[in-house]
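With one protein chain removed, the remaining protein chains of the complex are shown where they sit.
Order of writing sets the chain letters: A, B, C, D and E. Residues in each chain are counted from 1.
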Amino acid sequence: MKLITAIVKPFKLDDVKDALKAAGVQGITVSEVRGFGRQGGHSETYRGAEYKIDFVPKVRLELVVDDGSVDAVIAAIKASAVTGKIGDGKIWVADIDRLVRIRTGEEGPDAI
Amino acid sequence: MKLITAIVKPFKLDDVKDALKAAGVQGITVSEVRGFGRQGGHSETYRGAEYKIDFVPKVRLELVVDDGSVDAVIAAIKASAVTGKIGDGKIWVADIDRLVRIRTGEEGPDAI
Amino acid sequence: MKLITAIVKPFKLDDVKDALKAAGVQGITVSEVRGFGRQGGHSETYRGAEYKIDFVPKVRLELVVDDGSVDAVIAAIKASAVTGKIGDGKIWVADIDRLVRIRTGEEGPDAI
Amino acid sequence: MDSGNMAWVLISAALVLFMIPGLAFFYGGMDRSRNVLNMLMMNFYCVLIIPILWVAIGYSLSQTPFDNSFIGGFDSFFLKDITAAGDGMSLATIAFLGMFAAITPALISGAVADRMKFSAWAIFVPVWFLLVYVPVFKWVYGGWLGQRGSIDFAGGTAIHVNAGIAALAAVMVLGKRRTAPTPPHSMPLVMIGTGILWFGWFGFNAGSALAANGQAAQAFMNTFLAGAAAGLAWIIIEWLRDGHPTNLGAASGIVAGLVAITPGAGYVSGPAPILIGLIAGAICCYAVRLKNKFGYDDALDVVGVHFVGGLVGSLLIGFFANPEFFEGAFDEGIFYGGGAGLLVEQAIANGAAIVWSFVLTYGIMVVLKKTIGVRVSPETESTGLDLAQHGETAYHGAQ
Amino acid sequence: MDSGNMAWVLISAALVLFMIPGLAFFYGGMDRSRNVLNMLMMNFYCVLIIPILWVAIGYSLSQTPFDNSFIGGFDSFFLKDITAAGDGMSLATIAFLGMFAAITPALISGAVADRMKFSAWAIFVPVWFLLVYVPVFKWVYGGWLGQRGSIDFAGGTAIHVNAGIAALAAVMVLGKRRTAPTPPHSMPLVMIGTGILWFGWFGFNAGSALAANGQAAQAFMNTFLAGAAAGLAWIIIEWLRDGHPTNLGAASGIVAGLVAITPGAGYVSGPAPILIGLIAGAICCYAVRLKNKFGYDDALDVVGVHFVGGLVGSLLIGFFANPEFFEGAFDEGIFYGGGAGLLVEQAIANGAAIVWSFVLTYGIMVVLKKTIGVRVSPETESTGLDLAQHGETAYHGAQ
Partner (left out) sequence: MDSGNMAWVLISAALVLFMIPGLAFFYGGMDRSRNVLNMLMMNFYCVLIIPILWVAIGYSLSQTPFDNSFIGGFDSFFLKDITAAGDGMSLATIAFLGMFAAITPALISGAVADRMKFSAWAIFVPVWFLLVYVPVFKWVYGGWLGQRGSIDFAGGTAIHVNAGIAALAAVMVLGKRRTAPTPPHSMPLVMIGTGILWFGWFGFNAGSALAANGQAAQAFMNTFLAGAAAGLAWIIIEWLRDGHPTNLGAASGIVAGLVAITPGAGYVSGPAPILIGLIAGAICCYAVRLKNKFGYDDALDVVGVHFVGGLVGSLLIGFFANPEFFEGAFDEGIFYGGGAGLLVEQAIANGAAIVWSFVLTYGIMVVLKKTIGVRVSPETESTGLDLAQHGETAYHGAQ
């Protein structure tokens, strides 16, 4: 099994979720994060003083999937999260040894 | 060393923490996340309009443990986080190459 | 490629970010987390009742880097995040199979 | 001079001023977190620009000479000849009315949320004030609509119907949001706004007696009862229909009831405010869903609450107006044996205000659209107006 | 008619209305984030249902005929014969008193936080109002307790002691929360509530003079000083005992001082309000810990602050009552040479209110428990009342 982590633009979350659903994904864990990258941050001005905000809001998705689904999931995220503008985010994949469903104790792909 | 990630119901956090403490765990990192899964979301109604909230609040725990502790930790989480109702969450385990304690520079299991 | 995860004290975030920039890092994803560890929590008192707060605020950084940069990045984080006081945090490293830049579809080290 | 009346008008004016941030929080809490500052700014902006315009020219055009029927003149340009000398009561009254002038365009902001360029809003507000608010105010208070015999105690027609129908015209030109509506980002902020609004509304309605007298007491009592009754009606319907009584329902009902009692606040009595509240609360609870049927994107339900609530309340005067309060100056309500005369006048007054406000607002918006544009870019709509339009972010978390 | 008195009573009534959201925020901020909307709703609900009941029947039963000793009648059913005619002062006064009626059950909400079914609350409030508030109010104001010679200027016995002891009875039936108490989810919201409460309390206390006169000025000054002194006492004790002066301590002390000065606000003077504030602040600072000793789960310390603060303040009148303010209508306080007579009357009045309120409240809660049930499900208690009871969530983050 693999853990796919994706960093996307916050306003794309709904699109990505729908695309993943359509691709058959049954579980996702999402968190609010802030990203620093090529996109650069922005500046805000309060009483004429500029504050450089280096970190911009992003959303982070984590999905555990079985090995065979990785390509489809990545494709779905790419298609739904892309705007073509800098800062669209990343997807990375890591190996998972073990997965447990807490409710039933099931392990492995059954637990996905 | 292994990185154990667990997604649990927010109101179970204290129980899980206590169980992990009892199991000898010395460090946990926790974050607020939102989960999408079989549990489904809920709907909220504002001025008669229904809003489907797909993501429900969850808590995410990360623990780096030495290889020998994985089973005990998983057992502790399972026992303390379970309600038997859908949405209890997942536990997954990944391999860690290296662990450093920032304060001392210690590495490996000593740094846990 | 490697995924470096670091847990640091919140007020050190700016220093760490600057150190990582200086070390040539081009992307970081940051999240607010709460940590439980040797540092212990703190207690707060409301109307004379003590509340034990076990989890203290921490910041979690994630960076995907190529294998050759791991040491430099760890060194940069260590140097910039250390206060010498308990609770300075951890750094851990895991293996990444695959990395995709959503905007361009680039994969591997090019996508960093 | 009567110091009690002065004290009452002054504190009432302050209460109405306080309603403007109250409205901002009521709307801002309902909005999404990346647009809340734009919402607050649209409201606060009204109370920066309108006061100046009001004393410069608005008061004059909308009131003096008092016997003009359609529009005033320049007699009181910059409050010429109106001083604190004598009892200062006219100065106090003008300040009080200035608060109404400021809050009326602010009401519209809720409809255009999430997509209107602030530069367009910055022009819309003063232009709308001069072309729509000022003449309608004149017609209703001393002008032809008032002279014909319609009643509007504290601004049902002149303020709520007027702003409510303008909101509809504005969103018809503006178009729908590209992003889906979201649940309120902060219900506590909504409730802070609601609390301030109700509190301030006692000044709005009971202050409109322009004296601390029996009519003020009646308007006060009515403001208390109608807000309560409408809030109750709304949550009961919700409970039966949707399964839950909600905070937003209570808040919306309270506001709907306050809107509905506004036109008749000083002219109805006994159980009338309760009935008006119950009716308005129930109707508005359904009216806020009309936008789905008709397809206009009134983001925070300005039409469903202010237009509908104001219209319902204004027409109900035709039934409930108690002649005790105006000694023959108007027809009594149907329930006091007055026949349909007053009801017809109420309909005419609202009809005239609706037509004028709708047409002019539509026109102003079209001109703005064709010139500087009225919508932010799709990207700004996605990423938030606060940062793009104001260079600010509402909340900066852990620091 | 005296327009100054009218202005003062009206603005005071508005101030008391504003206290209800203030109380909601004070409690809501202290509550956990998944239950804050339930807390707000319990409070706002009171000001939807009680106003209607108050004018329908509550005022009549609790006041007219004025010479009844135990309960009024139906003479003023739906405010029959009470109109704005003449000076309208009685209408204003009834509105003012209606605000008190609305806020009293709201006080109880803080005790039952985190576990009470909203449907049970929705029935509890009107029933409690009719069976407990109305008679106790009558007894104290014009009824047998007042006739015997006890003093309650703005509602120490009738409101704070009454609601405070009811809170105790309610939680005894309701039982303890299954979840551990949590620190306040938003201290800024608590402080917003505190600010509004203190502001509004000037209307509550000084408005109770029902005129803008010297007694009102004295009650105003006392409300200022007692709030300050009690807040100061509380944070000093905290600083010495716990190592830190806290915002919640300041807020709690202020409220405790305001509660304690309420019964005597118009009857004490000189340094008395400072002493009453210091004493009440210190006692309540310890009293909020009693629940741990006795094992009742008064979530947000309604007993420790309102019952204890109200009782302390009411008994202290027996010492501090200055006859200058009532010319023989009551015994003077002990420090004015009056003997223990007044103190005894204060004890009797509070004793009677305590017994009646406790017993009836307990009974109402038991009946509710046996019929529709008073507690939410354990699951709702774990996952939050806002969503389960109201279908709403207080905060929707980044959108």
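Assume a contact is a pair of C-beta atoms (placed from the backbone, for glycine too) under 8 Å apart; a residue touches a chain by one contact, two chains touch by 3 or more.
For clarity, every value in this text was computed on a predicted model and none was experimentally measured.
Of the candidate positions E:Gly4, E:Gly98, E:Gly146 or E:Gly338, contact with the hidden chain is made by E:Gly4. Here one chain is not drawn; of E:Gln218, E:Ser314, E:Gln346 or E:Thr361, the residue touching it is E:Gln218. Screening E:Val140, E:Ala250 or E:Ile364 for touch with the missing chain picks out E:Ala250. In the full complex, chain C touches the hidden chain at residues 9, 11, 14, 42-46, 53. Although one chain is not shown, part of chain E still touches it, namely residues 2-5, 7-8, 11, 15, 32-34, 182-188, 191-192, 194-196, 198-199, 202-203, 206, 211-218, 220-221, 224-225, 228-229, 231-232, 235, 242-248, 250-251, 253-254, 269-271, 274, 324-325.
With the whole complex as reference, residues 1-8, 10-11, 13-15, 17-18, 20-22, 24-25, 28, 36-37, 40-41, 44-45, 47-52, 55, 78-79, 83-89, 91-92, 94-95, 98-99, 118, 122, 186, 189, 192, 196, 212, 389-399 of chain D touch the missing chain.
Just so we're on the same page, only the chains that are shown with their structure count from here on.
Traced through touching neighbours, the fewest hops from chain B to chain E number 1. Comparing the CA-atom centres of all chains against that of chain B, the greatest distance is found for D. Annotation: the chain D:chain E pair of sequence copies touches via predominantly different residues, less than half of the used numbers being shared. With every chain reduced to the mean of its CA atoms, the largest distance from chain A is reached by E.
Taking each chain's centre as the average of its CA atoms, chain C and chain E sit 50 Å apart. A straight line joining the Cα centres of chain D and chain E is 33 Å long. Between chain A and chain C the centroid-to-centroid distance comes to 18 Å (mean Cα coordinates, whole Å).
Contact of a single residue of chain A with at least two other chains is seen at positions 31-32, 94-95. Each of residues 182-184, 242-244, 246, 248 in chain D touches at least two other chains.
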